[in-house]
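With one protein chain withheld, the remaining protein chains of the complex are depicted in position.
Chain lettering (A and B) follows the sequence in which the chains are written, and residue indices restart at 1 in each chain.
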Amino acid sequence: MALTVLATNNWYDLRDLSNLSRVILEGVDRFAPHGIVYVLAPLIGFAASFLIFVLPSQLFVGVYGERKLIGRIQSRYGPNRVGPFGLLQPIADAIKLMQKEALTPWAADVAVMWIAPIVFVAPCVLLFAVIPFGPRMVFADIPTALLYFLAVSSLPVLAAFMAGWSANNKYSLFGAMRVVSMAVSYEVPLVLGLLGVVLFTGTLGLQDLIFWQKDNHIWLIAVQPVAFVLYFIGVSAELNRTPTDIAEAESEIVAGYLTEYSGMKWGLFYGMDIGYALAAAAFGSTVFLGGWSMFGLDRWVPPWMIIVGKTHLFYFTFLWTRATLPRLRIDQLMTFAWKFMLPVALANLFIVATERIIWTENGLSDNIVYLYAVVNIVLAVALLVGWSRFLGYRPERTPSKARLVYEVGGYVPVPVAPAKGEGRP
Amino acid sequence: MSVGIEEFLTVGALLFCLGLGVALSKRNAIGVLMGVELMLNAVNLTLITFSRFSVSDRPITGQTFVVFVITVAAAEAAVALALAVSVYRNRDTVDVDRINLLKS
Partner (left out) sequence: MNGVGPTLAFYALAGVTLIAGGGVMASRNLLHAVLFLILSFVGIAGFFALLSAEFIAMAQVIIYVGAISVLVLFAVLLTPRAGRNNGETKMLAPAVLLAISLAAVFIFVITDTDWPTVATSPSLTASDLGEALLTTWVLPFELASVLLTAALVGAIMLVRTVEEEAEDALA
């Protein structure tokens, strides 16, 4: 792991922000009682990774950028009343939420209802602790960081359930059960896809994954395209984003598990929705898109700028799918997770394990990664297209232009294979 | 200011006895299952403590045992809860005192 960075150890060298934190901590250690730096270091890490990166991103990219961009993609103006081009919209939203009354229904379970937003916010902050912003700028370089991400991302599901149940309201309970069952179903292909990545690179830590991608001069998205697709779909399902946002389907079940929340409690849920999307985007760009390394560009451009840019690019992809795809029904979602994604994940695991064995048992050189990238991309396209055709998806039968009912001459049902129970006397 | 093996084992023992109390005294079948899960967690804690602190030439054995205990606990929780739901559908109760058809 040859680490040739141009960043020096001076405190003013912004290319490596760990210089700044090290100088601050050493300075404090000189005239403060002995153990205070251990408390100060996490606070600095929290301030750096969450307060400076995530909160402004949440406000500008998440609230304003998302609504404006989705509006423009859908041929309408986004927010354009508050301030020039609607730029002050997040501030207006924040002020509105803070002065709004946070109602608590009389029959609700007050303790659980108050704790649920806290349990929702905490894992999002925890997730940013492991993301490396540079070669020496990672707050907690855990050797099992991938597993940490999976563990922490299963916690907000519980918070959503607590929120939905505590409101003592049928619609909230529906929303809560839907979101829990959806999250649990989509976790399985997500874990199996990431397992393929771990098998291939042989490491679970995020900084090690970035160094693997840097040393082999290839991004993991090229070597593991199926894993990337599974990660993208799995993580948008965990985040309850359209097309899988049945949890708070606005037109269906009032507001799902958030029905009884108003004011800043709702604001916490909404803000952390965006915060989680940013965390998942940061994580995805670390594992699949190379993190802070950019084929050598990271020696001149500060690496934290590179990863921030990649995170926002990934978040833009989330936003794009949200703007264009319609919402799926709950049974369509479950079928998709269990019947489509799980076999694809298992087949991917077989392919990756075979490739890895061929690589290590025969002692082939490391340049075979490029051959594997090409082979994997071809196999990924073949697997995804082939499996969906096997399950009955025929894109040539989808009409390319919407047809009006009276033009076609009445209702034209799309031919569907008969269900298993029919056809018997 | 140090913590040794005895403190960890004490916590494990106390948690085990808490779980035992819950499992033996709850009326709801799901409550009994929660007690069993507490006991299994206490056992896991004891195993990992021994893996960390004991003099051994293969200290990883404690962690492998915990993997198996977690697996078996998950399987047992699934089947026990399926049983509870099935009993509820037939008897309309999950009260362990009222599921006494086999009583003489």
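Simple rule for what comes next: a contact is a pair of C-beta atoms (placed from the backbone, for glycine too) under 8 Å apart; a residue touches a chain by one contact, two chains touch by 3 or more.
All of these numbers come straight from a predicted model, not from anything done at the bench.
Across the entire complex, the residue among A:I44, A:I70, A:L204 or A:M264 in touch with the chain not shown is A:L204.
Residue positions on subunit A in contact with the hidden chain: 35, 38, 109, 112, 142-144, 147-148, 150-152, 154-155, 157-158, 161-162, 165, 173, 177, 180, 184, 187, 191, 204, 420-421, 424, in rising order.
Within the complete assembly, residues 1-11, 13-22, 24-28, 30-31, 33-35, 37-38, 41, 44-45, 48-49, 51-55, 58-61, 63-64, 66-68, 70-79, 81-86, 88-89, 92-97 of subunit B touch the chain that is not shown.
Please note the rule applied: only the chains that are shown with their structure count from here on.
Between the Cα centres of subunit A and subunit B there is a gap of 34 Å.
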